[in-house]
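Please read the structure below before turning to the comments.
A protein chain is absent from this complex, but the other protein chains hold their places.
And then chain A:
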Amino acid sequence: MRAGMTRRELLAVMAAAGAAGTVARTSSAWAAVSELVWATWDSNGHPEYVVDFEKQTGTKIKLSYLSSEDAQFAALKTGSAADWDMINPSLNGSWRYIKAGLLKELDLSKIPNASLMYDVFKTTKKAQNEAGKTFAIPYLWGLNPIIYRTDKFDKEPDYNTLFDAKYSGQLAMRDYALESIAIAGLVAGVPRDKVFTMDAKELGEAKKLLVAQKPHLRTYWQTIGDLTNLFATGEVTCAFSWRVPYDELKGKLPVGMAKPKAGVMGWCDCFAMPANLPAEKAEIAYKFVNYLLGPEYSTQVARVGHYATTSSVIRNKLTKEEQATIFIDDMDVMKNFMWPVAPDNYSDWLKIWNEVKAS
């Protein structure tokens, strides 16, 4: 396998050298195929997750961990991420990368495992431009549930619980306009498919609820480590959350995870290539995204990281408990998905959110 790759690399180098006619171009192309830089979250890209790919192809995956999605977008937009070969936009945020022309159009015929994706991801329009061309491949997903102390609540909480004076002083919301205003919108009765495009009147209703909620909150949480600490120290007993505090505190505290019927906030990470990625690198990058949707990565990330890929490839090989851990035991959950998408007037949302916080 290693020798085969070397020949291909050599051919690629010769082709590149022929086209450019310079020695410098030759060395650059060689380096390109022997290593790819993947900008991703540390939780998605543990070195052991990509070892199998490196063995199969002989191409080293150099991991470049992201600090935030905004930083990733800014780095691409300003051209300061020239060494990134593969990037990690969120499904919800892909549209702005596509609009800004930062992504390479993808040829799905080069990703055979894409056919194994769950329908909700396979059919999503969020990774396409208006002409229906695909620019990103959803590969990893999860849910943002409500985490609560099972010893403090008689029944499973829902979004209304987060606004209930009965639990005053024990609740927390994320300091994040998009999700918090959307949750208030749901409580105000806005349907989940309209909640991220609320009109001024609906936003006003959501704001009223959030202002009324404020005295009942212990605090707004900033990072997931922050919220885990709030649960661990007994400051908070119920919060809109990510699943991390549940994994961290299970066994130490009586904690539960609720998936509200009104709509479950989902997150999904995508694979994409920068628009100017050279063709020889793109060929290997196609193999890599195929690997992300294949059995090796899916198994590793499910068993080590407790995350599900968008591919059904290993679902039937997991135990019921392993399926439940990554939310794929009951596929009906996908019917309640909500994908938080920052609307065009997100600055107005931010103003409302800051008005709530300053009230």
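Just so we're on the same page, a residue touches a chain if its C-beta (ideal position, glycine included) is under 8 Å from a C-beta of that chain, and two chains touch if they have at least 3 such contacts; residues count from 1.
Following the convention adopted for this analysis, contacts and distances are computed from a predicted model.
The protein name that UniProt records for the chain not on display, among "High-affinity zinc uptake system membrane protein ZnuB", "Cyclic nucleotide-binding protein", "Amidohydrolase family protein" or "ABC transporter permease", is "ABC transporter permease". Between the chain not shown and the residues A:60, A:125 or A:351, the one that touches is A:351.
Of the candidate positions A:112, A:169, A:204 or A:254, contact with the hidden chain is made by A:169.
Screening A:214, A:250, A:303 or A:317 against the full complex identifies A:214 as the residue touching the chain left out.
Considering the whole complex, the residue from A:46, A:62 or A:96 that touches the absent chain is A:96.
For chain A, the residues touching the chain absent from view are 68-70, 73, 96, 99-100, 169, 175, 177-178, 214-215, 217-220, 222, 226, 229, 233-235, 342, 344, 346-347, 349-351, 354-355, 357-358.
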